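One structure is given below, represented as structure tokens, and several questions about it will come after.
Removed from the display is one protein chain of the complex; every other protein chain stays in position.
This part shows chain A:
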Amino acid sequence: MTLEERVMAALQTVKDPEIPSISVVDLGIVYEVRTIGLHVEIDAMPTFSGCPALDIMKRDMTLAVEDIQEVKSVTVTYIRNPIWTTDRVSEKGRLELKEYGIAPPEAHDGNEWRVPCPYCGSVYTTLDNIFGPAACRSILYCKSCKNPFEAMKPVSI
């Protein structure tokens, strides 16, 4: 494995502290990894700018990559451009969100936002609150299986 590959593997172990089933890679916040000799530079994209998990993820990314034996130093920078959108969540990430009971982001179709229930798959769901317990999540209710659930708030440009 090249050093870049080992860095990516290390980053796979770093989870979002508020959604521990998904890694920062599958969440789409790792934008670019560069190695300069034994120094590693990581460009990351903030999800929501007020998200308190950003600093924690930055620290955890640094620690995970520092653990690779030959790595001498690591810099993680949150970049401003381009910006993170929910399209960046990987297929694997979408499944991992569901495992945690969070419906993955759905593409906007005009004003309609159909979110299948992560438990039963029904689309007979209603939006309770666009704002949820974290900046990136909304609260919904499934009228089929009668479960409240959360969905990742769609973010597109």
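Operating definition for what follows: contacts are C-beta pairs under 8 Å (C-beta built on N, C-alpha and C of every residue); 3 or more make two chains touch, one makes a residue touch a chain; residues count from 1.
Rule of thumb we're sticking to: contacts and distances are computed from a predicted model.
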Name check vs UniProt for the chain missing from the figure, options "Quinol oxidase subunit 2", "ABC transporter permease", "Acyl carrier protein" or "Phenylacetate-CoA oxygenase", returns "Phenylacetate-CoA oxygenase"
Across A:Cys51, A:Ile68 or A:Cys145, the one contacting the chain not displayed is A:Cys51
Hidden partner sits against chain A at residues 46, 48-52, 80-81, 83, 85, 128-133, 135, 139, 153, 155-157
